[in-house]
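A single protein chain has been removed from this complex, and every other one stays in its place.
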Amino acid sequence: MSQHRVIVVGGGLAGLAAAARVAEAGLPVDLFSVVPVKRSHSVCAQGGINACNDVARQQGYSEYEHFDETIYGGDFLADQHPVLEMTNTAPRIIDLLDRMGVPFNRTHEGYRDLRLFGGSLFKRTHFAGATTGQQLIYALDEQVRRCESEGKVAKYEFWEFLRPVVREGRCVGIVAQDMRTMQVRAFRADAVVMATGGCGMVFGKSTNSVICTGAAAARCYRDGVWYANPEMIQVHPTAIPGADKLRLMSESARGEGGRVWVPRRPLDERAPRDIPESERFYFLEEKYPAYGNIVPRDIATREIFDICVNQGLGVNGGNQVYLDLTHKDPEVLSRKLGGILEIYEKFVGDDPRSTPMKIFPAVHYSMGGLWTQFTRGSYAPATPLPKHRSASPPPIDARPGQGMLPGAPNNMMTNVPGLYAFGEVNYAYHGANRLGANALLSCIFDGLFCGASVVNFIRNDAPAGNPAADLPPAEFDAGEKRERERMNALLGTVADGRPDEPATNPYAIGKELGDEMTAACTVVRTGPRLEQCLRRLGELGERFARVKLADAAAWSNQSFAYARAIGDMLVLAQAIARGALERRESRGAHYRTDFPDRDDATFMKATVARCDARGVTSVALDPIDASLIQPTARTYGKKDDRKDPGKAAPAAARA
Amino acid sequence: MSAASPPPAPPRGALERHHFLLRRLHSLTGIVPIGVFLVAHLVTNSSLIWGKAGLRGAHPELGWLDGGIAYFAEEVRWINTQVPHLLLVEIVLWVSIAFHAGLGVLYARSGRNNVARYAYGGNRRYAAQRLTGYVAIAFIFYHVATLRWGWTFLVPGGTHWSAEFAGSTLAAAIKGGQAGWTLMGVGVALLYFVGVSATVFHFANGLWTAAITWGLTISTGAQRRWGYACLAMGAALMLAGWSSLAGALMMDPASAARVEAMVGAPAGPGARQADAPTHVAP
Partner (left out) sequence: MAYAPPPSVPRRGAATPDRGVVFRIRRCDGPGKPSYWQEFEVAVPRNANVISCLQQIAANPVTAGGARTTPVVWDAGCLEEVCGACTMVINGRVRQSCSCLIDECAPREGDVVTLEPMGKFPVVRDLWVDRSRLFHGLARVRAWVPIDGTYDLGSGPREGPATQAERYVLSTCMSCGCCLEACPQFNLEPDEGRWETAFIGAHAISQARLFNEHPTGSQIKGERLDALMGPGGVSDCGNAQNCVKVCPKGIPLTESIAAVGRSVILHAIARFFRG
């Protein structure tokens, strides 16, 4: 019998963890990535990774409370069983990373140090300086390099995923292209794992890397894979405005004591240190006495947006507020936050240890993603429980298998059998808003926990008797051919015109797409504006059909790759805007001024976007698994709701 | 596509098979015996300048410089008569130098200088180390061949160095003749100046890098401190080298020969004195 193979597309945390787990189980892995895996976007993650730990546990925290926080933070949109399994597994993931040599910060006694992060009152975030994502991905990269040198993993770096190959409803491979030689080639596999990360580039400027186009997900979507909660886009409250990128200022800056404020007097021209304490408006601390500066991201973002845009209190009247660390010991800051403070210093020129930083929200993360399934674990309370209270005994312990059934073949499988989605590219864990430092966790959890599912699918399911290697070539050849035609069509546009016309310049289209999406689909949304956005996207789509390239080279043609991705991003943008339009409520990151309340009766459901063969998006609401915790109002103990810009207000009034 | 490590290629020549050993021997020979000899050699030769003090009151009739000549003559004589198996020692030294030089050239050729782009101190020293290595090879070869192996055809004036008349014949060989400066002599003197300076730099800097190579100085601070130590050592050695040279250049070969004869070997000053000026320019 021919040997089974697995393809992993994407070498971020999710992809690397999956490759290591699958290779370890004895299945050879082909790992594809547009960049060398070590340069994947996961390197950008700064703040840390969440897990219950012994210190927090002795203060009354538990894996269950982590679960409860995550569901509450996600505004009750996430399927609950997978989240439970993830938070229960988290401490074991930290242990594993520790064994791999991740240099987590240490206490004097040599234990892993912890920091506070958004959405929790317990220190449960493990960190390695302010470059946690970098350290985690390096550890996994090293393990995969080891697999590679043992011949268990073959890397295809600088190869771009173009489409899944689907035969009789089952995913049996992919078509990919070497971005150096431009060779288009089909690869066979008995299971394909998509771990291609987020889609920040759809919004033009974001905190994401330039490779985070979402094009890979869009290509799956276009080929029939469902896409859930596309409208759930996280806008991070604190980023450094910049010409090419909005660089993140991690939540850990607030976790370590950073305070957000503006001068009480509008257009106060004084230097920040000359403004006395009494004339500073610490608006988050005043409005949310319990959580203060570490309220979840969607709330902090809306508050900052409200202060600047609605109240005109932004620093110097602009769209910026202070994030102040100057009251902290500079030496401690350097040790714990060195990496991010250097970024600020490098790109802005001020030292945040002595001058408050100026920050503003920026698009950061996609909670939505490819639709995935799971098999419930053993935990099944008779009725959903009320919100968990700290220090009350958790209803269950953290044994594996209570949230999701380990090794069940459909864990994180999309609607196409054999095609999986791990990491940021799926929609499984974060509901309507992701808590800080939960993403790294979900990526690694997917790779490890659901990697086992991939193995079982191959061993026990469709591929078992019918390996992809033995299938007839028809679908593979057809996929290759279609992609070659698509390439040639685009490259052919060079000859027939001057490409400097903005209407047909791919970069101009990309920029307009980003501006439009940022304006219509971020912090605040309204029905009419979203409808306008959809019309604009239609226009951009028409313009894209006439796009003209400036380079016909059949070698390392970057602008071609960019243009092709724009076409796919347009498809994804449609799903995002359509999802936002259909969700006529406000929940988590999705805030509609025309529907400011959360509407559980109608919308405590996933919006599932489907793309038909003609490329038309339709959106349906699918029920979610809310069998473990009852929804409650998500107020984070908000005090003053008169000036409330967010939808939390009416809920708070009711509570 | 894939960066999987292919099975390590079978080692090729002896150079590759014994790579590590050769590298370390290269470093080691630079210190022992070459470096040790260099220090002894320069300290001895610089006695041309400070030797009067070394005489500890003997020969009160000699002036400062003549005292140096006398002391130096005694030192050299001592070495030539008291060191056992001198030739063997010398051969070991020559072989070491040849080994160090040969490998050095090979290693130096594996690098590509980029001081023009990266003009850091360390990089300049790296480049200088290689340049001074080449200079030192040329100089030492000339030095040994002319003064030790008697290749007098390379000496302007044709002086044959003699251990009995160490100072005066050295002076004559450098200045270009028994009678004093000649034009060619100026050239040789310059060569000595450059050669001695290069050799000393090469040694001092080599000592600094050796401590890194052998893992003796690990922290940046230790490397810096050892750097200062090497700088001081180099400066002292440079001073010794320059004073040796100055001593030789300042001396008048003929009168120096008289001093040497005075403190000379038991064989009798007369016989030697007759010997001394044998190799005047034809």
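Letters A and B name the chains as they come in the text, with residue numbers starting at 1 for each one.
Here is the rule we use: contacts are C-beta pairs under 8 Å (C-beta built on N, C-alpha and C of every residue); 3 or more make two chains touch, one makes a residue touch a chain.
Predicted, not measured: the structure shown is a model, and the values here were computed from it.
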Spell out, residue by residue, where the missing chain touches subunit B. 3-6, 8-9, 11, 16, 19-20, 23-24, 107, 110-114, 117-118, 120, 122-123, 125-127, 129, 209, 211-220, 223
Missing-chain contacts mapped onto subunit A: 17, 20-21, 24, 35-36, 38-41, 43-44, 92, 94-96, 98-101, 103-108, 110-111, 113, 128-129, 131, 134-135, 138-139, 142-143, 145-146, 148-149, 157, 180, 205, 209-211, 240-248, 305, 309, 318-320, 335, 339, 343, 346-350, 358, 360, 362, 448, 498, 500, 505, 507-508, 511, 515, 518-519, 522-524, 526, 529, 550-551, 553, 555-559, 562, 593
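The criterion applied here is as follows: only the chains that are shown with their structure count from here on.
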Report, in whole Å, the distance between the mean C-alpha point of subunit A and the mean C-alpha point of subunit B. 68
